[in-house]
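With one protein chain held back, the other chains of the complex are shown just where they sit.
For chain A:
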Amino acid sequence: MALKIVKGSIDRMFDKNLQDLVRGIRNHKEDEAKYISTCIDEIKQELKQDNIAVKANAVCKLTYLQMLGYDVSWAAFNIVEVMSSSKFTYKRIGYLAASQCFHESTDVIMLTTNQIRKDLSSPNQYDTGVALTGLSCFVTPDLARDLANDIMTLMSHTKPYIRKKAVLIMYKVFLKYPESLRPAFPRLKEKLEDPDPGVQSAAVNVICELARRNPKNYLSLAPLFFKLMTSSTNNWVLIKIIKLFGALTPLEPRLGKKLIEPLTNLIHRIYLFFSQILHHLSAITLVCFSWLIAFLFFITVLISLSSGMPNHSASIQLCVQKLRILIEDSDQNLKYLGLLAMSKILKTHPKSVQSHKDLILQCLDDKDESIRLRALDLLYGMVSKKNLMEIVKKLMLHVDKAEGTTYRDELLTKIIDICSQSNYQYITNFEWYISILVELTRLEGTRHGHLIASQMLDVAIRVKAIRVFAVAQMATLLDNAHMLTGNTQRNGICEVLYAAAWICGEFSEHLENPMETLEAMLRPKVATLPGHIQAVYVQNAAKLFATVLKSQEGNTDSTTAQEASQLMIDRLPLFVQSANLEVQERASCILQLVKYIQKLQQKDVEVSEEVCALFAGELNPVAPKAQKKVPIPDGLDLDAWINEPPSESESEDEQPKAIFSKEEPKHSRPRHTEVDEKELARRREARKQEQANNPFYIKASPSSQKVYQETPGVEHIPVVQIDLSVPLKVPGLPMSDQYVKLEEERRQKERAEKKKKDKKKRKEKRSGRGKKHDSGPESEEDITPAHMVDIVTEEMPENALPSDDDERDPADPHKALDIDLDKPLADSEKLPVRSHRAAEVLKSPAEDEEGENVSSLEPKKKSSKEKREKKKDKDKDRKVKMLFDRRLLRLISVMLTFIFLFYSFDRKAYDIQGNLQDGSQVVVSVIFENKCDSFLKSMEFNVLDSLNSKLQRPEGSGPHDSLTIPFQLPPGVSNEARFVFTVQSIIMPQKLKGTLTFIVKNEESSTHEKLDFKLHFTCTSYLITTPCYSDAFAKLLESGDLKSSSIRLEGVNMPFHHLLARICFHHHFSVVERIDSCASMYSRSIQGHHVCLLVKITVSVDAKCDEPTLLGNVLDEIKQTFSQC
């Protein structure tokens, strides 16, 4: 033996170790890939050897290669081998490799459960430590469930080294297995007062992380943390605790008051220290960082706590001043953090930050994008009516200067955000805003064209006073459209043309020269725009046409009107040929209409009124959520079919997803028009309805914008690219700067007028109190909007339900941890102890029920013994033990281990397969453990179906075919497979015979083997623990549908609550109510049978169930459980 080791060691001398590999890679810079592939081949050879040292070395090298980006998932099993080495040296490498390479979908993880459990309970603290560290990286829900109890035990380990790690890893366990939180919480709380500071800080860490996500459940811990805060000297811990209080105080305002004093003391303490180094701030070294963190942190928390307490404004002023020093510092990190802290103060004390506007604007010039973004964030909260124009002007300058498109786009969105925030609260001059939007269209290559477009639409619709101006601007924009469409493929800015065309059309009565705009809209170049924009062009050309006709009404000279018709008839055919269906349809519709009108015109018939009626009606903005908030009238079932369900073939010719998909059926837009009064009235109605139903017309939320982007565009049409590297000034457009000046002048005038008035007043009143108005800057209220702006509020349906849809992301893992921690622990919540499947054991019968099914299996046992005799003759080396789930079957045979884990109603499977037989599926999990020294493969599992229970086999296989188990078993390895059974009736227990066939392979030979077994489906396994309220329970008993029966449990002498716990645990019941000497219990079968028990302290059980046979069987099983204890 010793010689073998020596031999292995010598072999090892010649292997490449990690250092050699690294050196090799560095020496083969040119052909690295080739070198590494030879190395991987070597590693594969090494992994085949028996020597664990060689294997560990290979795994170590693989870990390095994994980091370089090579796939090593094929070696996952070897990693597990090295992990299970008894030597710490190798174990360490194995766990490291596992933590680097394993992730949740690595299938070998489930083989590690037992190994990890063994390491966790190792006498060597470093073994345990290394296992905990590894586990923290690859813990899966299964591992968390199986190991939760072991880790919880480690939280009370004698060594602080282990306690600390165990406490920290519990957080990961909670995330993966939320059920463990309640049982583990008391111990976690205990650790807050652990004598070891490391453990204490770990516990604070975990609870803070938990509480940050669901603060309300942790309010009761506030006094404890308060004590910790005043006593702890560890800055890391203090910061965490204060963070926790930051989350708790919004829920409990009294807490804030209580905190002020100790916090102020703390700040004072830190500030004293801090002020010593403050004068040479630039020299701050990393040593001071933790102090600095604490300082920054405490001031922000203090500020959030003291909001609403006026006497603290002085200290906040002080904080802001100190922050200013940080921001002015040359150290970029301090600058960034200062801005960050500033934005926190801004939320509660906007006034005190606003005075530092100059500084923030300066930061916009910083080279560092991180800092610029922070400054932008701050600006958003700093604008007021007074400074909006100035700030936006500054930002516009930056837009011109900005280099990267990402930053420029960010600036653009921020400008729009700033201006449109709280319903355009800060905009006093909408003409200015429109001109800003128009200026923004100069941006080339921005992604945010649709954003600008939606703003234009929104403003034009909601601010009635601005429409004249907006229409004029949009008309110019349309006229210069060629400048915006330089590069259609990549230019998102052409989206604004969509808004421009719509505004010009809809509010065409304000147009100075509609004929010109009409001409601009029908230029051949328009056909290169994306389809959805063309469609709007065509539709709005028709609106313009109507306006032109109207303006010519009563004019004896009808040439202009006829010119307009001719123009339409000349240009529209281009759109009729469009590849886009929407464009084509609208164009052909309108073309026919215009042709008809032309005929009428030639007969000198007045048509303008009728044509205008087509587009009559005012459009009102609708709130984005309005549709959702329309209450459903009583008696309306939205899910019911109105007509017979359509046959399948109809769905095939469904329209492609287009913007107007929500439109009314097309019958309202006849192709061959006959303009008579009735028809027009009908169309008018249809149009109104369409507009009312079509959120697209009015709403400008980004989501609706997205929809029309999806429509097929004209990207494939080659476009002559116009290179416009110089920023464009769209000719003829007034610049926003002019507006700034105008606005200034206006304000000054107003101020002057006001002064005059004041003077007058003063003269009249002879009181000198009006001085304030003279020199001080004008206050917010003084600024009146340039013209009376009527911001139309968005329409909401009548009796809409006010609700904040502040939903949390359902995928958030922390949501599952929102658990009430103050409720006492129920028996069923205890963490599973030593088992393969924790969740299962919660429901499964007890361990001491082992003998339950012994009788049923006795004959089998004998036969397997016989078999063993035979086997021994054949192959004496092979030694295999079988284990069983105590509840289901006990079977000792020669080859394999079966552990029947659970039978439970699998709702998911039911859902997926759409099986309509309710509750007829049962999942059986089987663990196969190979206890022999040979390799097992080609395992096939088969069960002889009974009439009642059938194994679900893949489609296409016969009723007697066996299922192939999708894995092979190397020696000493176990793995789990699940089988689904369909069960018709669940009222009787069942036994199913089955066989497992497999090939046993060793070096010399491979043999085919067979193993018989029996599956025992008890009635208990069909019951699911279902909670039931006592009133529902009483109703159930009163209903009279239930048959009753009763038993006495003989020879039971255990405390009553043990008895109840046992029934809950083994037979899946839950306690409904307990009154002194008796308790009512409830459970439900997977097929919905109710089972009610009344258990008395005299150990008699009265039971009721709607299925007497099921009840009889369940009671028999309960009796059996207790007869064995």
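Throughout what follows, contacts are C-beta pairs under 8 Å (C-beta built on N, C-alpha and C of every residue); 3 or more make two chains touch, one makes a residue touch a chain; residues count from 1.
As a convention for this text, contacts and distances are computed from a predicted model.
Here one chain is missing from view; checked against "Serine/threonine-protein phosphatase 2A 55 kDa regulatory subunit B", "AP complex subunit sigma", "Nicolin 1, tubulin polyglutamylase complex subunit" or "creatine kinase", UniProt names that protein "AP complex subunit sigma". Here one chain is not drawn; of A:T38, A:S355, A:S370 or A:Q627, the residue touching it is A:S370. Across A:N205, A:Q317 or A:Q592, the residue that sits in touch with the chain not pictured is A:N205. Touching the missing chain, out of A:N333, A:N387, A:Q968 or A:S1045, is residue A:N333. Residue-wise, the contact with the chain that is not shown comes from A:V22, picked out of A:V22, A:L251 or A:L397.
The chain not displayed touches chain A at residues 2, 5-6, 9-10, 13, 18-19, 22, 53, 60, 63-64, 67-69, 71, 73, 87-89, 92-93, 96, 99-100, 103-105, 124, 126, 129-130, 132-133, 136-138, 161, 164-165, 168-169, 171-172, 198, 201-202, 205-206, 209, 212, 234, 236, 239, 243, 286, 289-290, 292-293, 296-297, 332-333, 335-337, 340, 367-368, 370-371, 373.
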